[in-house]
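For this depiction, one protein chain was excluded, whereas all remaining protein chains were kept in their positions.
Presenting chain A:
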Amino acid sequence: MAGNKGRGRAAYTFNIEAVGFSRGEKLPDVVLKPPPLFPDTDYKPVPLRTGEGEDYMLALKQELRETMKRMPYFMETPEEKQDIERYSKRYMKVYKEEWVPDWRRLPREMMPTKKCKKAGHKSKKAKVTGQGTSLTNPADVLKKIEELEKRGDGEKSDEENEEKEGSKEKSKEGDDDEEDDAAEQEEYDEEEQEEENDYINSYFEDGDDFGADSDDNMDEATY
């Protein structure tokens, strides 16, 4: 039934002559592979324009490319450690100017969490007290103290900060993220300490607590 093609012969539904083939059966072969990657072209491309303007723009383009690589906005990927630590590599590092964005124009969550543990504690405390006005609930304070009890050093402050930055998020999500962040930041802190920082370490709002608290308080969190 379906195989019957009009008395056993193929018949086109349109006028084959219109397409350009005569009624004979000399249809070209079916192409079974993709077209070649670099097909031959009959016509060569038009030569490029030359002139003062074009030459200047070309030079500009190449210069810009080089300049961009040296700007502080270009984020280098940390290269993997090579087998032999080349002495010359240390001295061929290109000096890059630091860039500090204008924090007033950016969302608060953009500010980096502190890297160095010691300096970190002080700055985090300052930050914590600075932003403390947003969490004046006694419930939250209790939560803080509970967490101080459970968890170890350093990480607590990270979590608190992360919590505050996403303060309007549900606490469940917050908890899950905290654990990830704690792990992340722990590893991260160690790596970062070895590298040069892109952000000025001394940037933070000087709370009244700067320097007043010693680190010993944080270590002896035994309640």
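The working rule: a contact is a pair of C-beta atoms (placed from the backbone, for glycine too) under 8 Å apart; a residue touches a chain by one contact, two chains touch by 3 or more; residues count from 1.
By definition in this document, contacts and distances are computed from a predicted model.
S.K.: Hey, which one's the missing chain according to UniProt: "Sestrin-1 isoform X2", "DNA-directed RNA polymerase III subunit RPC3", "Centromere protein M" or "Signal recognition particle 9 kDa protein"?
M.R.: For the chain missing from the view, the UniProt record says "DNA-directed RNA polymerase III subunit RPC3".
S.K.: Tell me where the left-out chain touches chain A, residue by residue.
M.R.: Residues of chain A in contact with the hidden chain: 13-15, 18-20, 41-43, 45-46, 48-49, 53-54, 56-58, 60-62, 64-65, 67-68, 71, 73-77, 90-95, 97-98, 101-102, 104-113, 133-134, 165-169, 177, 181, 184-185, 188, 192, 196, 198, 200.
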